[in-house]
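Everything on this sheet refers to the single structure shown next.
What you see is the complex with one protein chain gone and the rest in place.
Entry: chain A
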Amino acid sequence: MSYQAFYRAYRPQSFAEMSGQTHIKQTLQNALLYNKTTHAYLFSGPRGTGKTSAAKIFAKALNCENGPAKEPCNTCETCKSITEGSNTDVIEFDAASNSRVEEMRDIIEKVRFAPSNAKYKVYIIDEVHMLSTSAFNALLKTLEEPPAHAVFILATTEPHKIPLTIISRCQRFDFKRITSSDIVSRMEEVLTDAKIEYDEDVLKIIAQSAAGGMRDALSMLDQVVSFSADKMTIEDALLVTGSIGQEVFFQLADALIDKDIAKALACIEKLIEDGKDPVRLTEDFITFYRDLLVLLVAPEQTELLEIATGDSMFLELASKFQVDTLYKGISILTNTQQEMRFSNHAKVYLETAIIRLAHVPKEGTVSSESNSELETKVRVLETQLQQLQQQLSQGMTLQATTGTQDQPKRQRQKSSGGVKVSSGRISEILKTATKTDIQVIKSQWASILQQLQKSHAALLNDAEPVAASSNAFVLKFKYDIHCQMAMENKTFSTSFPQLIANLTGTMYEVLYVPEENWLKIREDFIKQNGLKQSTPETEGNSSEPNDSMELLQAMEQVSEDPLIVEAEKLFGKEFVEVQDN
């Protein structure tokens, strides 16, 4: 007798032999027992999870001469013939190679005929998603009104490719991945039966790389058994399953963590000497990093690991990494992979990538250092800002306390007008304002206006400089709206001081204020300073503030005494001289 592969020789012949899928087994068995079978089933799930096996067992149990029972007897003629595949009433149909309508019709035509030597005609349609649209329609017609003696079992790995109309006619079962422990125990059964010595660790490695597929596991086991002479070893298993990298990648990652670039490069060199392709190596290394990430983030998902395992060795390695480092590593490797495609020197790219990987954590620390530098700077700036704010608010409160009751009213006007007047700053300027300074500006005012853009000059039509210190001056607007426009016009607010600087040689800071607010600020300022003057302790009573005080008082009188205003109207400002007696 010719050699039969494990997965064929040990295909389960009863529900009890099937690994996993307990809920499916129980449902099918109950259906058999209580005679509640329906005419169409859909088995979906990843490969090697027992779909076709379940379909065959079910077909047998349905038709078993000793039925109805939970299990096929496997001894009667019908069971035997189904196992052999010679029963004419159990039709196995591979949709992948018979996907056309004609082939489908051939079978469907015979559905109407009663079964020849069994109770049911069972149609097992494997890989049903491969059917063409018209073949599906042909099948659908039959599924809609099947004869009582027909049972359809559709098996597929890709249920979403099946038309919904078909799915809704079927009782559907989702086959889940078989757990590693189930796979291991099934392999143990197989090996005990075949009288082959085994090592549990080897089986674990195989189960791991089978990723829930029993057929994969068994065929790998087959390879390992025939590969190893008498006793299977872990090395054999690793070689067969292709998970050779595990150890090497562990060393590589370990070297990278220790920043031992020489060792890491030696690792790579050795791998390439062994004939590994650098591109493939990069891919594997990404996978390894990803595994470490999975271990860090979701340690219980060991089934999803591809190269590494859930061993403490890898857990320890993973814990040495930071999630961020792994991300950076993966993105470096991904980029390298992209670059490799356009180059003949894949190895060089891989090596540079390795060096960069070694630097990743270092970069992290460097950046954190510079971060701390930045942080201190920010802290310093913050304290400064706080101080300034304090000063400002003090200034404000000073004003608020000295200001009269109509203060809130002014604020409301301010906010409604939308003009933000930095009154604090203005009074600051007023403190240092001098007559000479304002004269300088005033003397240039006409030429300033001339040199300005027409639209800008228009803004300043009703404006005049009212107070100036050595490096700033206050520009008073007659109307709120002009003031606001001037403040908001970026080109103006930048070009205007520049122009003045050109003419006067000093870069003045310009403060815009509407007339109304100006009067208030000035009044407040005078009161405040008046108070200060009366108390000798007040600081900075130098000549300058006094100057400004005089100036201000003079101006106040000029503009506020109704008599004088009237006089100015009559004769013009230039000709009115006020003498305070």
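Methods note: a contact is a pair of C-beta atoms (placed from the backbone, for glycine too) under 8 Å apart; a residue touches a chain by one contact, two chains touch by 3 or more; residues count from 1.
We adopt the following convention: contacts and distances are computed from a predicted model.
Asks: Given the options "DNA polymerase III subunit delta", "Cytochrome ubiquinol oxidase subunit I", "DNA repair protein RecO" or "ABC transporter ATP-binding protein", which would UniProt use as the protein name of the unshown chain?
Replies: UniProt lists the chain that is not shown as "DNA polymerase III subunit delta".
Asks: Going by the contact rule already stated, which one of A:286, A:346 or A:487 would touch the omitted chain in the full complex?
Replies: A:286
Asks: In the whole complex, not just what's shown, which of A:113, A:327 or A:571 touches the removed chain?
Replies: If we include the chain that is not displayed, A:327 is the one touching it.
Asks: Using the definition of touch stated at the top, determine which of A:80, A:172 or A:527 touches the missing chain.
Replies: A:172
Asks: Could you tell me which of A:27, A:132 or A:185 touches the chain that is not displayed?
Replies: A:27
Asks: For the chain left out of this view, which of A:4, A:301, A:471 or A:491 touches it?
Replies: The one listed residue touching the chain not shown is A:301.
Asks: What does the interface between chain A and the hidden chain look like in terms of residue numbers?
Replies: 23, 26-27, 30-31, 33-34, 36, 38, 44, 46, 157-160, 168, 170-174, 177, 212, 283, 286, 290, 293-294, 297-301, 304, 327, 330, 334, 337-338, 341
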